[in-house]
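With one protein chain withheld, the remaining protein chains of the complex are depicted in position.
As written, the chains take the letters A and B, and residue 1 is the first residue of each chain.
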Amino acid sequence: MLRWKYSRPLLGLLILITAIGPAIHLGFLAEPGMQQTLAVAFLYGALALTYDLLFGFTGLLSFGHAVFFASGMYLTAIFVNSAHMSLFPAAAIAIFITSLLATAVGAASLRTTGITFAMVTLAFGEAGHIIISRNFGNFTNGENGLALNADRVPSFFLGVANTRYLFWLALSVLAITYFAIWWVTQSSAGKVFQALRDNEVRASVLGLNPFVYKLLAFMIAGTLASIVGCAMLVISGSASPRFASAETTIALLLMVILGGAVTRWGAVIGGILYSLASTRLQDFSKIATQHHIPKVLSGPLSEPAFTLGLIFILIVMFAPGGLSGAYYRLRQSYFAKKSRKAETE
Amino acid sequence: MDTFVLISITGVGLGALYFLVASGLSLIYGLMGVLNFAHGTFLVVGAFVGLWMSTQVFHTNSTFAFIVSMIVGGIGAGIFALIMEQLLITRLYNRHIDQALVTVGVALVVGAVLGGWFTNDLRLLPTPPWFINTVTIGKAFIPVDRFLYILTALALLGIFVGILKFTRIGLIIRAGVENRTMVTALGINVKRAFSAVFFLGGFAAGVGGVLIAAYQGGVTPLMAGSWLIYGFIVVVIGGMGSIGGSAVAALLIGITKQFVNYYIPGLGDFVVVILLVAVLLVRPQGLFGKVSA
Partner (left out) sequence: MSVLSLKDVHVYIQGSHVLRGVTFEIPSNKVTALLGRNGVGKSTTLKAIMGLRQSTGEITLDGKSIHGKPTYQIVRTGIGYVPEDREIFSMLSVKDNLNIAVRDSEPNFDLVYSLFPELKTRTAQRAGTLSGGQQQMVAISRALLNRNQILLIDEPTKGLAPKLVTEVAESLARVAGESTMLLVEQNLALVKRVAEHILIMDQGKIIFQGEPSHLEDADFVHSMLGVGGRHN
């Protein structure tokens, strides 16, 4: 599709700046704190992109997607801590098991469609969340979360001085996810996903089995989410039940809507901005308190959810297509103007 | 036997609370196709209005004060629901995904506003002194407050059924759940029914919010979390748009959860979720839902 053409230079630029930044000690990017924040933001960008494959490209409104993210995290942590495996083999097995899990959950939920599908996935997601937070079988350490045993993590991922490697890890995972999703959505199977989203009846008339393709999308999205989960485990050092909750999936939905679905880079930008906003809006609100803003306002402003929710409502009401949609609209009117000008000259 | 009675009645009490949350959710979805993620917010708003009424207006924990606070809480939540519907939902006419998304936004914003104003700490809701009493049935000691929950839910079920069965707006709602387009093609402004349903749904959730606050000991902006999810589960099991279905499913889930939790502590939630998956895979439209075309 055409859109790749536009987004390629933009994304390339972003990757270039951020990748080289820490290496050459470029300003704020040299601070480990900032590197860590950005690393987390990149991973959310990648995760939002996996959700875009489901929701945007295939039209599957799943409320259980976060569970596969969490499953990547927890399984890796469990294999490292309890089975005394080293990080990379543990992650590989965790990703493999999650892909099986996603296939099983997908096969069951995709027997339903529409809102019922949303509810079944919500239920599966809650089931996963409950298993993790109630610590069934004593694997997950319940509400306290599960810290990754640092002894088995390669030393270059440890310590403040090495934060830049975490940064690069996150960036590579984002790039890998991006190219994987780009490849999937450009492939012939990806075209079928979109045809199914637009008109399932017509697509099945062509002799395609909707179930198989939707399951494929579900499985790919879940597997990619677990890869992001493994990276998140390394970067944050521990897994926590909140990563499996429906709130996390809803956050992914917000990210995709914020950036705009089906454009790929929209979801990435949405995820990055959302993540940065949730961590940085608090600092912003401290300023608001200092400047004698009345308490009626400063209270809500100190909650990132207030600003995010408001922006979200405004986007849904007035700017469908999110940031990327707005960008394309601007571009279009700019070129329309230009061509009109060319005609008159 | 005594534990059986105890668990059954507390299960029914819990089911009563679920019903209050689920009934509005079910009607709103059934009639308008709106998956209302702000329903938990209705509950919280109701609880806060009830708290305000009971502490700022009454200054007493008499039974009368509690009941009035509960009703005012319901009305407050109903008005809030109506405002949300008029301001946001009606402008996204028939864009169901966007409508659901906007309700997610409302839940975030209102949660943040309440958190910013009142903090997320638990605020004690005054309850009548007899709430902590127990009555003995057989040899089981049953907490008395559960009977209030059950009675309130029954009263609201009665009101809902009364409105649906015996009023014109109820007739329009029942018909609209099945085929909204045809209702308008008979010359009826179905939007009035939408507003009525939002108000009623908000009212039930608000009343539920005050009772849930009493059940949990107090009010906080975060109190809706799992209740909303349970609301969804009840609605889906009972069948979207069916009030009777919601009532049956709420009972089923309340009782199941209590029994499982008694024998295997902590597993109640899990079993309920599995129950949901099982029902949906066998009967995607829920126990009493219409088969969608």
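General remarks:
Convention: a residue touches a chain if its C-beta (ideal position, glycine included) is under 8 Å from a C-beta of that chain, and two chains touch if they have at least 3 such contacts.
Since the model is a prediction, treat every value here as computed from it, not as a measurement.
Across the entire complex, contacts from the unshown chain go to B.
Interface note for the absent chain: among B:182, B:222 or B:278, the touching residue is B:182.
In the complete assembly, the contact with the undisplayed chain comes from B:190, out of B:150, B:190, B:236 or B:251.
In the full complex, chain B makes contact with the omitted chain through residues 171-172, 174-175, 177-179, 181-190, 290.
Everything that follows uses one rule, which is that only the chains that are shown with their structure count from here on.
Taking each chain's centre as the mean of its C-alpha atoms, chain A lies 32 Å from chain B.
Against chain A, in their complex, chain B makes its touches with residues 29, 35, 37, 88, 91-92, 97-98, 101-102, 104-109, 111-113, 115-117, 229, 232-233, 236, 240, 266-267, 269-270, 273-274, 276-277, 280-281, 284-285.
Across the complex, chain B is touched by residues 61, 108, 111-112, 115-116, 118-120, 122-124, 126-127, 130-131, 134, 246, 250, 253-254, 257, 295-296, 298-306, 308-310, 312-313, 316-317, 320 of chain A.
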